[in-house]
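As you look at this complex, bear in mind that one protein chain is not there, while each of the others sits in place.
Chain IDs A, B, C, D and E follow the sequence of writing; residue 1 opens each chain.
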Amino acid sequence: MHLESAMWTDVQGVETDLAMVPIGSTEQHGPHAPLGTDTLNAETVAETAAERLDDPVVVSPAVPVGIAEEHRQFSGTLWTSESTFRSYVRDIVGSLASHGFDRVVLVNGHGGNAAALREVAGAITRHDDAYAVPFTWFEEVGDYTSRMGHGGPLETALLQHVNPDHVREGCLDDAAAEASDRWGDWQGRVNLAFDSAEFTENGVVGDPREASADLGEELLDATSEALMELLETVAEHDPDRPTHR
Amino acid sequence: MHLESAMWTDVQGVETDLAMVPIGSTEQHGPHAPLGTDTLNAETVAETAAERLDDPVVVSPAVPVGIAEEHRQFSGTLWTSESTFRSYVRDIVGSLASHGFDRVVLVNGHGGNAAALREVAGAITRHDDAYAVPFTWFEEVGDYTSRMGHGGPLETALLQHVNPDHVREGCLDDAAAEASDRWGDWQGRVNLAFDSAEFTENGVVGDPREASADLGEELLDATSEALMELLETVAEHDPDRPTHR
Amino acid sequence: MHLESAMWTDVQGVETDLAMVPIGSTEQHGPHAPLGTDTLNAETVAETAAERLDDPVVVSPAVPVGIAEEHRQFSGTLWTSESTFRSYVRDIVGSLASHGFDRVVLVNGHGGNAAALREVAGAITRHDDAYAVPFTWFEEVGDYTSRMGHGGPLETALLQHVNPDHVREGCLDDAAAEASDRWGDWQGRVNLAFDSAEFTENGVVGDPREASADLGEELLDATSEALMELLETVAEHDPDRPTHR
Amino acid sequence: MHLESAMWTDVQGVETDLAMVPIGSTEQHGPHAPLGTDTLNAETVAETAAERLDDPVVVSPAVPVGIAEEHRQFSGTLWTSESTFRSYVRDIVGSLASHGFDRVVLVNGHGGNAAALREVAGAITRHDDAYAVPFTWFEEVGDYTSRMGHGGPLETALLQHVNPDHVREGCLDDAAAEASDRWGDWQGRVNLAFDSAEFTENGVVGDPREASADLGEELLDATSEALMELLETVAEHDPDRPTHR
Amino acid sequence: MHLESAMWTDVQGVETDLAMVPIGSTEQHGPHAPLGTDTLNAETVAETAAERLDDPVVVSPAVPVGIAEEHRQFSGTLWTSESTFRSYVRDIVGSLASHGFDRVVLVNGHGGNAAALREVAGAITRHDDAYAVPFTWFEEVGDYTSRMGHGGPLETALLQHVNPDHVREGCLDDAAAEASDRWGDWQGRVNLAFDSAEFTENGVVGDPREASADLGEELLDATSEALMELLETVAEHDPDRPTHR
Partner (left out) sequence: MHLESAMWTDVQGVETDLAMVPIGSTEQHGPHAPLGTDTLNAETVAETAAERLDDPVVVSPAVPVGIAEEHRQFSGTLWTSESTFRSYVRDIVGSLASHGFDRVVLVNGHGGNAAALREVAGAITRHDDAYAVPFTWFEEVGDYTSRMGHGGPLETALLQHVNPDHVREGCLDDAAAEASDRWGDWQGRVNLAFDSAEFTENGVVGDPREASADLGEELLDATSEALMELLETVAEHDPDRPTHR
């Protein structure tokens, strides 16, 4: 049940304690993919899992702006501070929990949000009246995960499958031509860069020409399957904290 | 230009310093209108003005959760604290300004957001590198404003015109039957109530049966006209602060 | 019972759960009225109601500095940030409530404080151990309210009635000569201005020559009557929050 | 020049960069002295020094509620958190400085405020556009300082001299009878107590019967003399921070 | 140069802009390794690199308490909130930078600190007057990294090499017997656990019997070599932020 289009009287009657909050971002994704890529994809994954799951699950509107200061040199990128982002998510989960939807999966579309989501999920689970875990969709597509990049094959493919109008196919060659091979500027295991403009000319990492609508469908099947399994596990999971030793 | 669907390379080329941030809310709107009413309507108004305006204007994704704790007793309502809300809006405006879009109209769909938006617009204008003003769409529909209510004729009509699938027509009689006449519980000019459940049974204030798609069209014309005039004024307005006396 | 002049042993014995906190401001009021106008008038109204009310009510000292950054270009104006102001008021109400005075009216003398007071009263009522509502004196003087202005007829008249030494009668003509007609710089319903120096030369809005001590007496009678009714209502009001639906 | 009663046009013309902010408290002072003792006395001292000083100095309204949680068990005591208090003072000093009054003495009437005032004065001086120092009146009365107590001879005497109506003479014997000899509950140099109710029955420390209006006059002469000397020194003091070594 | 034992006059003369801040934690490490394991190891690595590096580098005292709430069910574990931790680190780096040591490596001994350190390093680099990167020692030991665990072979070995008195050899069998094989309680790539007591009985993950002093020496050589290379790279790295595109 998607809250945006539901009446409160519908929500009153739904029998579940499961909810999802899609977590997006508005940030550059190269010359071929839109600034809203992460939001669109997070919504896609959450909605697909919600539709396919036998049991009901509440879906909140997507958080449209996240932690994307690393892309700030590229026009149109929006971001909030990490602490504002965490507060925004925490408040949303808190209001979901007030209605009894207190087992919450944060369905994330942006790598830059992941650490902050893990932190806030811990705070919620330990100190608030809810249990929350983050789920980042492209980490749950098997071996494809290693080809993630930024504006790369995975994100582009999922858009091509579900939101094909949002991909500018004619720019794929340009996107690939100036893309960098790797996220970051590394010395050993340390990323020396804090802004993506330090290592990519056009904002792209990876080769989006490897994307296809078929690949997008495959990715969506894989990640929504993983998300459904997570939801079923969370529904049964004991959220109580361990006792002191 | 709507950022969600634009590429950063498009944004780089747009010649304007004007931007709009639609500000919504996810909150009960009675048994006939969806929880996303305020977001949908804010998006409608911003997008309409953007389309009709001769000059380009950047439109960010809508802020989907706002200050709606007053509706917390109604299932599905989401909210953030006022300070989190202000920080979220301020950060978004700050990132818009970093790209040169530093004259920003906050296009608001929810009365409960209005005071906080005025406060944060003042902070932005006085202390940050941008000029911002809030615009609440239903305050700019002439005499109709007085019939606003909550889930009442105006909000319902705008949905009927633009998002008719989101209105549950069969529930309008029920909505009206249990609606209250007036927002609040008043002693003189003081509203004694802090939660809408103190004065409305089903969340509705006003009679949504007075709504129609035609009225919605009329409202949209009026408010988008007012918004366009505001944008044109803001484009010419001197944002510098006065000197000390 | 005014706390400033009471002994704690007096307060221990008072049988009430009602309290008032006068909320003032130190800000320019033109060449004829003092910077302390709002504080003086808030104190006047609170004290008059306390005296005339049959039942006891505790009165705290006035908060002397509020949200007045909008007047910062005029010498002598003092202000705090909105968040500091809310915290200061919230802490004071919390300490009143700790002694059993947990039904609190915030008696306000400054329009710029009103939105922040409504916000903090909501936070107190929903999350702390007290019930609080704001009361802005010049909103409760019937049709006169529309003539409020700034340093205009109403504020000046109340000073003339109660604190005549604080009005510089010889400057009234000057005050009126350079006054503006209207608060703000409006495009439709949007105030484009954030600083009063954007629309008034000498800080005055309205014509203070319309003031008189007689008018002041009339205003005081009206507003203190309204405040007494509010106090009586608050004393009987059910502060419990509604149950979830 | 006391800001409360001044017009902004007066303040515009005053030639000084000196200001004083009286810092009070609303807290129990035994059965004989009012809750407003600290505020009244801080105002007395600041106003006396302002009158006697040859050069002009701006005086803001007194901060009426300070750090007094230690007296919270005694009815009528009001307090704010330490951080709120510091923010309130810092904002006031910041607005004074915006008008050119950027050498500020915080004239304090309450021992519990002293450490927080020193901290905030340091923050202002190092990081804001002003120089500020705290002055606690009863620390500047020579050997009398050691007899301070709480609601004791010094505070009572100053009230008797300037605000005699605020002292309840008939309660002095009672005040003394249940007073404690010493502030705190000490193990070596460590005060084990955090609330005054841990060591005083009626809130009094010291013997207020030792007070007299004559003593009050003597105290006022001494402390206002010290304050005047401080103001003169501050007027000449180099507020620039030292260079790095 | 270790600041704890240096005189300020020494520091004044050191010619470098490089500094290290060892970042530890006080948290359970099983029955065989001390609560201070992470601090001891972070200090070891930082000091070794400082000694072996040809050029001078300033070393601050170690931050002894970090983000370890996940171990709170085990006696003696200390922690701070993530935001307090970040502020503490940020302030320390800010003071280092004030003396010209504005290229700072945060030498980390605890996995739970890593995400917060990356976040605060980004904030410092983008918004303060310094460049900072985190370095987590056990991520820089080649293939051994995969055997990290908690209180496992790597941490134990480094202690055995440098701080052998801090390892309780007689408890290694017990430590291994009740250890868990894997950090976390996983559903796909999502860790369902937020407290280590959810998946380990005695706090250990991995088999500390695989540790040896020789292994510790090998680990120290590898990680300090990596750290030296990082320091040399940071010394040459351009800390300026990219320009807007």
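FYI, contacts are C-beta pairs under 8 Å (C-beta built on N, C-alpha and C of every residue); 3 or more make two chains touch, one makes a residue touch a chain.
Since this is a predicted model, take the numbers as computed values, not measurements.
Asks: If you put the missing chain back into the full complex, which of the shown chains would it touch?
Replies: Answer for the hidden chain's contacts among shown chains: A, C, D, E.
Asks: Please pick, from D:Thr9, D:Ser25, D:Thr48 or D:Ser75, the residue that touches the omitted chain in the full complex.
Replies: Residue touching the chain left out of view: D:Ser75.
Asks: Identify the residue among D:Glu51, D:Glu169, D:Asp214 or D:Glu229 that touches the chain left out of the display.
Replies: Of all options in D:Glu51, D:Glu169, D:Asp214 or D:Glu229, contact with the hidden chain holds for D:Glu229.
Asks: Kindly state which of the options E:Leu18, E:Ala46 or E:Leu96 is in contact with the chain not pictured.
Replies: E:Leu96
Asks: At which residues does subunit A meet the chain that is not included here?
Replies: Residues of subunit A in contact with the hidden chain: 244-245.
Asks: Identify the residues of subunit C touching the omitted chain, counting contacts across the whole complex.
Replies: Against the missing chain, subunit C presents residues 8, 12, 98-99.
Asks: Mind pulling the subunit E residues that touch the left-out chain?
Replies: 3-12, 26, 28-36, 39-40, 58, 60-65, 69, 72, 74-81, 84, 87-88, 91-92, 95-96, 98-99, 166, 168, 171, 202-203
We adopt the following convention: only the chains that are shown with their structure count from here on.
Asks: Superposing the C-alpha atoms of subunit A on subunit C takes a rotation of how many degrees, nearest 5?
Replies: 120
Asks: Taking shared residue numbers divided by all residue numbers at the interface, is the value for subunit B and subunit C over half (same) or under half (different)?
Replies: On the two sides of the subunit C and subunit B interface, the residue numbers are mostly the same, over half being shared.
Asks: Which whole number of Å gives the spacing of the CA centres of subunit A and subunit E?
Replies: 29
Asks: Specify, in ascending order, the residues of subunit E that touch 2 or more different other chains.
Replies: Touching at least two other chains: 244-245.
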